[in-house]
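A protein chain is absent from this complex, but the other protein chains hold their places.
Chain nomenclature is as follows: A, B and C, assigned in order of appearance, with residue numbering initiated at 1 for each chain independently.
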Amino acid sequence: MLRFILNRLIAMVLTLWAVSFVAFAIIQLPPGDYLTTYMATLAAQGERVDPRAIEALRQQYGFGEPYVVQYWKWITGILTRGDFGQSFEWKAPVTTLIWGRLANSILLEGLAVVVMWLIALPIGIFVAVKKYSLGDYLATVAGFIGLAIPNFLMALLLMYLSFVYFGTTIGGLFSPQYESAHWSLPRLWDFLSHAWAPVLVLATAGTAELIRILRANLLDELKKPYVTTARAKGLPEWKVILKYPVRVALNPLVSTIGWLLPALVSSSVIVSVVLNLPTAGPLLLRSLTSQDMYLAGAIIMLLGVLTVIGTLISDLLLAWIDPRIRYGSK
Amino acid sequence: MAVETLTPAEAMAPAKPQRESQMRLMWRRFRQHQLAVISLWIVVAFYLVAAFAEFLAPSDPGAYSARYTYAPPQGINFFVQGEDGGWSFQPHVNGYRSEVDQAAMRRTFVIDPEEIIPVQFFAPAEPYRLAGIIPMSVKLMGVENARDPFYVLGADRLGRDLLSRLIHGTRISLSIGLAGVGLSLFFGIVIGGFAGYYGGWFDSAVMRVIEFIRSLPTIPLWLGLAAAMPKDWNAVQTYFAITIILSLIGWTELARVVRGRFLSLRTEDFVTAAQLDGASDWRIITRHMVPSFTSHIIAAATLAIPGMILAETALSFLGLGLQAPIVSWGTLLQDAQNIRTLATAPWLLAPGVCVVVVILALNFFGDGLRDAADPHGR
Amino acid sequence: MRIGLFKGWVSTAALAAVIIGAGPALAQQQAPMLDDLVASGDLPPLEERLPSNPLVVEPVESIGTYGGTWRSALRGGLDNAWIARTVAYDGLVRYNREWDEIIPNLAESWEISEDSRTYTFKLREGLKWNNGTPFTSEDIAFAVELFSEPGYGVGSFIKSEQNPVSVEVIDDTTFSLVFEKPNGVILDELAGVGGLTLVSLSKDYCSQFYPKYNESAAEEAQAAGFQTWELWMEDRCGWATETIRWANPELPFMNAWMIEEPLTGTATRATFVRNPYYWKVDTEGNQLPYIDRLTMRVSDSVEEITLMALNGEIDFQDRHIATVINQPIFFDGQEQGDYRLGANIPSSMNTLILQFNLNHVDEKRRELFANKDFRIGVSHLLDREEIIDVVFTGQGEPFQAAPRPESPYYDEEMAKQYTEFDPDAAAAAFEAAGLVRNGEFYTFADGTPLNITIDMISTFRTEWVDMMELLQLQLGAGGLDIELNNIDRTLYYEKRPAGDFDAQIWQGDGGLDVVQEPRYYMPSGDESVWAYRWAQWYQGARPEIAEEPADWAREQMELMRTLQSEGDAAKRDELMKQILAIAKENFPVIGVSLPGNGYYIAKNNLRNVAEPMLHAYLFPTPGPYDPFQWYFAQE
């Protein structure tokens, strides 16, 4: 077990290094730099651009150094000082911008994972047990509909419909009066009355994949002799299924969290933009388009770190719940 | 109460004496999944629409009309009531009565049941080449006088026919999915195949790379790559670039499947036998291994198409994918992405409905294929 | 929505020591929310807070009542422009509501020297920052000193190399700006948003980050996590309307409202609360502002802001949501949302300006695009009525690149020349330009094909896609082979110096702010895309690509230089008219249509809101309409 964790940790460090490199490469890909985009933005707003200011900024930010030098400075800053560099656009250290938003991202995505499981489990079990029945088809369509509706469309529809039918705007995570209040029951309620929409969009987008895997695993497991053994014990059918094949089929499902995360992060970017959620998503989108490279790089890297850690956690979780891995058999 | 429905042959005799052909067997299993069968026909129908877009679309997707901006759907009626009160068969649409409301900055339309615009089937059209080959000069439907409004599904903000745009958009969206998957498949089979067949360090390297790519959130990758695309590329170049971007990420899943099959097949008897016979690697791969997992590959590929289609719409939403004047479901949905459309022109969400239907159908079809190809799960 | 008569443009403030009588001594009042603070001694009484002669503001409709919160929204955390328009517009001087006069603000009067080089301002006596420290000439001198630092990335007239400025402090309330050369346009600069830079920093507070005043400033910056003192200064003392300025609640302000919840990178809203030291009163002596608070929701989703407005959750806003496409739903939602729509008159004079590259690097194309006949031909091929009908639901009228009808520079002939749709005239013009039509499309005289690529950006204005698609079809029908090139805005800018683009499009800036924004009337700067290389010559920049302009453009440039150093407003007017006359004669760019009026959304109980409002960047609507005298009617 220790060896297993150690191996995973080493792999993780390597992956993280690769993520940091790719993150930096991605933000360098587009032509031009922050200042060219900055000028374009000002002009687009009808503001006048002063070339002298641009020149001063260019010096201030140290553009023009070779790529490798910039990367080296950046990565050593992160490792030695926890300094992710300066955001050009916000004129603030990157670290002051991202942590709160990342926490929101993690909160939302965590909730989404939970809800995803809550939806996918019953449907997945049902469609496996009732394979090729009308109920199977209806449940499958219900489980897949979230995948099929583009996230942005679903988010927009939910927002519009709740305005039309409930007279509320559900954007953001809080109503104005609770925005900066302390946690209390009403605030929690307010949070839930906003968060349901993004969580639902994110969760339903992922249920399909979970249902699919659960169904395949369960169909496999249902044929295994130990299920017959359980039946032969005289257990009621539902108990047989829940206690044995479902329990076994859940194991590989745990490890799917790891690779559900990247997709979840991606869709949360889009959903956050539509529903105005203070997550890392809109910040990332904006920084990528404005070529605010240290900010974008930091977010891409931290999202990558999150997924890598998520994968690690799901691997450990799998080892923890599956004795076969825990005791190193196979 | 057991769960799996086995055919009696399977229940009784584990070793099947008479071997049905793989494909027939697969088709039989596939047919059990009725949802998959229905989905197959839906998918086929959509691809036919894509192939015969010029024939099916009532008008030019770019043709605009100032008089009919945001005109609501007319719908087609098939019978008209004559003066004697009797009904006769005459496919038609009704005209509009419209006025401009300057304060609100819009046109308001009322369908005018009095004005009957007959619809012709196999109406004459500008000459075109069907599916790029057959020269034709008729289209499925049209109105006699091209100046008459013909908006079965309504019009967009420039008074362009949504139905025609939808039909032409189908072509781009579905083909981008297909092309993207084709490209992914190529990468996936080559890379995954080598990894699975030769194993060793190459295999582990490929697997690490795949794991790595899969651990990256796709949006920043798309954004970065799409932003890096040379900006002076024209529509066709952009289209292909988008396809490549999508497949650069999409190949990993297919490579994993291919590798997995290769690994398990490599140790099977018939491959070993062929190796002992001194067959070359190439021959073994192409003659023995590939045919035995084609079905799995088809299933995996089918399941990859919806992701591509969704990705295309998402990229368009972010303003990085295809852009107008290219007509795709993504660009059409981009137009529908605002409160105004939801509130006053909900018919412009029709591309969204198409996306949903096609994504569902492709998923069920792919699942059915996979069930049929691999009765024992993954 | 009638548009008020637009009077003369330029201030006649040469001798003006405009003094609006000191407020009545009796009945001075303050907002109830301040009473407790005064009673507890946390805040000095009102008389000690107000200057000796507070600025008396005439309410638009009536004397208001205190209280209420003005809700609006920012699009993302970097949308400083809305704060600039609502909170920040308080410079030395300001524009009046008609945008035809420059009136006192922080400065109660000023004098201009004969040679237009020295401007002496007199500040109000007893002005205080919102923390109670006095606002004096020293603060102005400090700003000029700081912003003159070469490594400090601020853009302003303070840094101008062509006409450097220095400050002379005469006493606490009197100072002079001294320019090397005559400067005729500095008051306009000071009255616009650019002028805010000068009055945005408190020396008392900001000098602690400046090595000149604090030897350890650099180390303290490091300790605070900033690599240089400049970055630390920028973070603490953001200037003018910079986003970062609204993130530091300690920073002293002179505005009607001050920061309550700062606009940090992670904020989901920014709020402002009344400045107890605000130095303006209404005609009855009540201290302004009337409205207690501003809350601005930070939203990355335009659709969310739209729904908030429809739902009556926004008290006043035009930015981001008041679009052509949204107008029907906002119109319909007035009753449900309990708001009204008011007219915004744009400063822009055109929905789209088509700029052929007169400085093309390809000799043949340069010759063609520089040929006025060619441009006349193109203009005649545009069916502007159709575009207006399709894209703008009939709103607007055919218009060239020319001052708006509201402007004193309006010239109907200039605005309307060559706007009629006339394919025959176009054909004649093309022939005159030496083009030959063989079959479908025109070619050069030698038979080489002529296909023109027009660069456009769809992300900036969605209607441009529609307009350009129509334009392509219309020009195509007239025999011009047009290709549309929808590109990224960065590339849009990067292509300009290279000079190998055929044409670019942009909106019609400079409809009201004719003098300040003459980019389509003459090659005035980088935004004069049609003559980018001439503009470089004019600016003295990029000598490697700068080209000597055509004679008429050179003449314009000389006129403009004279204008900028002319102290007499009437003479400046005359010079500008000459520049415009040359532009009219040479017809450098092609316009499409005059933009229709925009609109703002205001809750029905929000009072004293002017209607219509002029809308421009330099005239930061609704700032000049004095939001501090808006109030919520109690029902």
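The rule is simple: a residue touches a chain if its C-beta (ideal position, glycine included) is under 8 Å from a C-beta of that chain, and two chains touch if they have at least 3 such contacts.
What we mean here is this: contacts and distances are computed from a predicted model.
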Absent chain [UniProt protein name; select from "Amino acid/amide ABC transporter membrane protein 1, HAAT family", "Peptide/nickel transport system ATP-binding protein", "Biotin-independent malonate decarboxylase subunit gamma" or "Pyruvate dehydrogenase E1 component subunit alpha"]: "Peptide/nickel transport system ATP-binding protein"
Touching residue (missing chain; options A:A139, A:V248 or A:A319): A:V248
Residues of chain A in contact with the chain not shown: 224-226, 228-237, 244, 247-248, 251, 321-324, 327, 329
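Operating definition for what follows: only the chains that are shown with their structure count from here on.
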Distance from the mean Cα position of chain B to that of chain A, given in whole angstrom: 26
Cα-centroid distance, chain A relative to chain C, in whole angstrom: 40
Residue numbers of chain C (touch at least two other chains): 303, 307, 310, 490-491
Residues within chain B bordering two or more other chains: 227, 231, 337, 339, 343
Contacting residues of chain C [partner chain B, same complex]: 302-303, 306-307, 310, 324-329, 331-332, 386, 389-395, 458-459, 465-466, 469-470, 473, 483-488, 490-491, 596
Residues of chain B touching chain A in the complex: 1-5, 32-35, 208, 211-212, 214-221, 223-225, 227-228, 231, 306, 310, 313-314, 317-318, 333, 336-337, 339, 342-343, 349, 352, 355-357, 359-360, 363-364, 367, 376-378
Residues of chain A that touch chain C when the two form their complex: 30-32, 36-37, 39-41, 43-54, 56-57, 59-60, 83, 86-87, 89-93, 95-97, 99-101, 156, 159-160, 163, 167-169, 171-174, 176, 179-180, 272-276, 278, 282-283, 286, 291
